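Missing here: one protein chain of the complex. Every other protein chain is in place.
Note that the chains are named A, B and C in the order they appear, and that numbering of residues resets to 1 at the start of each chain.
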């Protein structure tokens, strides 16, 4: 019943200055609104729709920026990892390591992530039912690590479309672990633009608000000062200059939801 | 931006006394909470999963009860109609006539409903995208009737399962017509119990709250004093004695949503 | 294990001459191939996407043409009915009356159709699992009529898309009733063109062949001499001049399938 945390940042790291600019802006907006803040960014987009999509700065340069953001802004940080080898290094330089949705059943990756002792944010696969997550969770728990977050990011709904099932949130909350709504990727249109994924940015605040009203722990929102020219996920990122208002709005729904918890 | 309306009542009419009991209880709860109230009940369950399912009191007896409830309780009423012939009679005795989801593309039914001049609540078919509703709407509008409500009640998601896509609500709101969330049927499991549909009653308040937080006009919730012995939709109806608390809770989210409208 | 029957004709009746032209052509192609033939056409498209879509000739004029086709060509005929009142008249003038998919759970329509004693072809709703069909069937059976056909025409798969699940065919075959594959409507894209449904004509032979290879009783294919200018379902109808080759090809797969029945 702690107040909402906002996990936000650009889809992919572009430079130290860019990361600091976004983190500083978001940290200020979150402090102002009274919500927690975690800086999120990726050092590698390892599963782009097309080979031509930009992948990012890479592990070493990316993690160095993540460390720098944490130190300078003073906020916790999150990044996604893509194989077992990356887990240990990432866990040294960020607070939360994230299992990508496509990889959420890869046992060795879950074990390696768990063994770092870092917080592990598991994104539920687009192909997975919410009640299948305990099997996924127990892979991480088997390492002795119970610092786990669970993220809804939409389920496959026909071709090139995802749907976010609100029932998924209370279902995953029953595990006792904090539940996160990924408002950005749940409105993605996978492969919807041929060589890249489309998205419906206008619906990200819809997903965020609906989910926050259910009393979730955190909301995950990608943001960029100029989404339409961002190297990835532009169609579903929220412009940075709208984030302060969005966060403040979500906080009001969070207050109400935390004061009046749903019993499922 | 009028305050929320709650459309509630038993799935099917059982008797005048039963209808009055529920309508009275709900009217009091809604007045207390400061939300509008519409009594809802069906005189015929015309598309039961199985022939063995109880169908109800029939048109004449049912509509007489509906009139009586309206007169005695002083609330507007809603019932669903199933063919063109029923529209005129129903429109005389209830305020809102409802197009069942399976029938939402039946042109003659939409025209007959529109021609009554009554408010027409169109349930979006389980097989329809929200952006397909303008085609449905224009069938009713062609009669000169623009007193239209649009209801989300879930979309087919694999077999025996529905999912309520929250994007559907703001998408339908763009038509300018009031949008209703059917929190009861969107958690139905069609055919899920072999001879009848199952449901997940515990998720109805989840759907209602998420939808109300988006600023919808009304929420539709079926209720019964003893859902497990109700003649239909028992698995997804909310016990009557929990409705006052639910309505009051929804009102708080509605206040917040109406004060801070989403812009999609 | 009787040889395949082909149910084919235009989506909607246009004129007697047009109907005779298609029926004659198809009857010849089917005789040549050694398959049974049923002429199919609709007198009313009662659930067009948009009000602007052409609906057809109407009950009386349409059924008169159906009678004439039956008499002159000597083939059985099929048409779809849309309410209880139409059943009796339709059953007098055609051999098989068809329950539209959207209406497959409307109890009164199923009863009225059953009571005519005509063969009743039930299209499985886009929202229904194949194992839910016994509930539908028993509504017709309750009238004493066991002359029933079951048709697969695709299931909702996200928005504006259908998918034909091949498991549906053997599942419905277990009921003992003849199973029909609707190769035309299972490749429809409902609402996919805004004011009308789109379709993928090129996949209709794919669906037909896959289904016939499983040993079904009949295949349903809409055809037109100029699909692109047909009043409805143009995008998924097969040009008439390709039907002879298609039917001959399907017959070869049917022979093989009937000689080597699947055991599910």
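We take it that a residue touches a chain if its C-beta (ideal position, glycine included) is under 8 Å from a C-beta of that chain, and two chains touch if they have at least 3 such contacts.
Since this is a predicted model, take the numbers as computed values, not measurements.
*Asks:* Among A:41, A:128, A:164 or A:262, which residue is in contact with the omitted chain in the full complex?
*Replies:* Going through A:41, A:128, A:164 or A:262 one by one, A:128 is the residue touching the chain not shown.
*Asks:* Which candidate, B:36, B:158, B:195 or B:239, sits in contact with the chain we can't see?
*Replies:* B:158
*Asks:* What is the set of chain C residues that contact the non-displayed chain in the whole complex?
*Replies:* Output for chain C: 155, 157, 163-167, 169-170, 187, 200, 202-203, 205-207, 209-214, 249, 252-253, 256, 260, 262, 264.
*Asks:* Need a quick check: the contact residues on chain A for the chain that isn't drawn.
*Replies:* Counting only chain A, the missing chain is touched by 46-51, 55, 82-84, 102-103, 105-108, 125-129, 131-132, 135, 138-139, 142, 155-156, 159-160, 190-191, 194-195.
*Asks:* For the chain that got dropped from the picture, name the residues of chain B it touches.
*Replies:* On the side of chain B, residues 157-159, 161, 163 touch the unshown chain.
We adopt the following convention: only the chains that are shown with their structure count from here on.
*Asks:* Rotation angle, chain A onto chain C: superpose the C-alpha atoms of these two copies and give the value as a multiple of 5 degrees.
*Replies:* 180
*Asks:* Where chain B and chain C touch, do the two copies share over half of their residue numbers, giving same, or under half, giving different?
*Replies:* same
*Asks:* Distance-wise, how many Å sit between the C-alpha centres of chain A and chain B, to the nearest whole number?
*Replies:* About 35 Å, centre to centre.
*Asks:* How big is the gap, in whole Å, between where the Cα atoms of chain A centre and where those of chain C centre?
*Replies:* 48
*Asks:* On a C-alpha centroid basis, what's the spacing between chain B and chain C, in Å?
*Replies:* The mean C-alpha positions of chain B and chain C differ by 33 Å.
*Asks:* For chain B, write out the residues touching at least two other chains, lowest number first.
*Replies:* 155
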